[in-house]
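Missing here is one protein chain; the remaining ones are kept as they sit in the complex.
So, chain A:
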């Protein structure tokens, strides 16, 4: 066995290397477990969203899909399927009905399944296949409108097809909102025979893709640059704003959690390295006197660190893997679907974290260690100066780099790094003033208070450093708790269990009474009725929209399409007045839309309603909770402006699964009423939110555990001096209670100030995160200001007393000999 490894084994026995190894294991383990877990969650979201898209990726075009797109898909080992959707007339039994028809290839759907039923208005069962050639599946509504049943024939253009299933849900179309015509699906092989698609028909062609993520990414790289107008590349996360938003924010949270884990790992490594180096300074000096050359020592330490990295990273990866498996298995009972397997390819992240942490925290210190003069052995009391500024700087830059690698961006690392730098300054300023003040207010050594406060000032620099570490860890904890609570509260508030899941459209005034009666009989909850008139904003403050946006590009939502307009005397549910008077004779505009269009109170809009122009000033601005699933409107007009126009009415209802079949049957009595089912999307969102909330809490728990370990490591790193002082005090006759009180005061004060500064930092960071990362409203968190100092005092004092308990129990002679 080589000298290096013999020395290493002996070091391991003494526990010094073990501390470093432990820090590395914590570091690699935390990042690995969180990284893998986040990856699994992301994969799971993607899969769930893919079910809504019916594929992993999709290319949409207004023209037929070119052959080379499919050839490239095959070349990239991707599965593909095609869907062609259009609106057409269907005939049966002398009745005709405009319907939304999809023709799909046999491989469709690549993800998810059709929901079909053999009974009219049934709730459906999953079927992962397509209609056979010659067959068609029609929605129950279409069947009732055409008065057909299973086995009947329907005509589509020149082709005749046989109805073989009732279509409940098409996996790829659940979010294409406002496709109000009843649906049907047929086999692609029959499409040509229908002859319904002629040049100029409005047809949407989709190429659906599924396969390995890397292949999909390659395909994206290949196709996106060549997409023309009317062609779009879609990924599951772009699917619908809600899911995209929810997942986006959850990913941001998990990324934040991971980044904080990286910082904690860095702190752990820095602490362990500096402890290792401190304890080895004399050893290196002695080895040098015995003839060890700097080259030999360099080789010895490099080999030791390398072996340490291999072992530590190996154990860390294993532990990380085990922890995320544990989290996943804890979650499995709570989640509706099993999480996808973690990808081994993601392990590099943990290994890289370990390697970079070692490079930036261990190596510079080791390089210093090797340079120590052998003369130190003759001057044991001489201070061994480390060039700490450069070492901190390297650590700081390394940590920033790590975070950038981790988040694949600069925003989050920059916010966090700026926050840490700010905190360091604050810690230096507050700590220095407070400790100095504490010292000047006390003198003598008759009480634990005096001794405790005096030692805070005496070891000013190490104490300030320790204060910084405590502050950082508490701050990171507070940030996570703050973000978690507001995210989860926000989500739950967004989507109550009984949020409406169906919209009723095209309701005539005389149908309102009968529909109300029927829904009341069924016990279905329903929102108010809103009259709806279509209109388009054409002029804003004397300038025409066309001249403002000649090519339509960058047009705000308020101007780019025909809007649903309504009137109302009272503010609807989920609406809040921001400015003005809602009952005034003018326009009420939704805040975000107004902001996007650059509109303010008093601006004048002209709206074209069925060829008539209505010009009105903006008299109120309101916010709308789009998540409430109530009928919501960008523009609300005064009743006088709209009452003369023919209006349809709209309402939203919540239909529970048990009520679904009777509800659809009842609504079949109103064949002209359009029903839009958004329940599947909602359910998906609710499932995802539920899973995310649980996952986030578990991740938070993991990070907090790692944080506690780092705190313990930090306390241990300065323990020796404290133990020595405690032992001396006891030799001089101090009672254990006095020593305990002094330690309590010292750690308590460190904890209190750490908690206080952490609260300041966390509040500032939360503001930055909410505004810039989560794109949410900033809010104040009073709880943090209580929690910070409280956690600080309780946790730090407990850990401090726990770690120093030997000084109170062991005879002082033994302690002094050990030191």
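Quick notes
Simple rule for what comes next: contacts are C-beta pairs under 8 Å (C-beta built on N, C-alpha and C of every residue); 3 or more make two chains touch, one makes a residue touch a chain; residues count from 1.
By definition in this document, contacts and distances are computed from a predicted model.
Hidden chain, UniProt protein name from the list "PadR family transcriptional regulator", "ABC transporter ATP-binding protein", "tRNA modification GTPase MnmE" or "ComX pheromone": "ABC transporter ATP-binding protein". Interface note for the absent chain: among A:95, A:286 or A:509, the touching residue is A:286.
Considering A:377, A:428, A:460 or A:548, the position touching the chain not shown turns out to be A:377 (whole complex).
Residues of chain A that touch the chain left out of the display are 3, 6, 10-11, 13-14, 16, 282-283, 286-296, 373-375, 377-380, 817-818.
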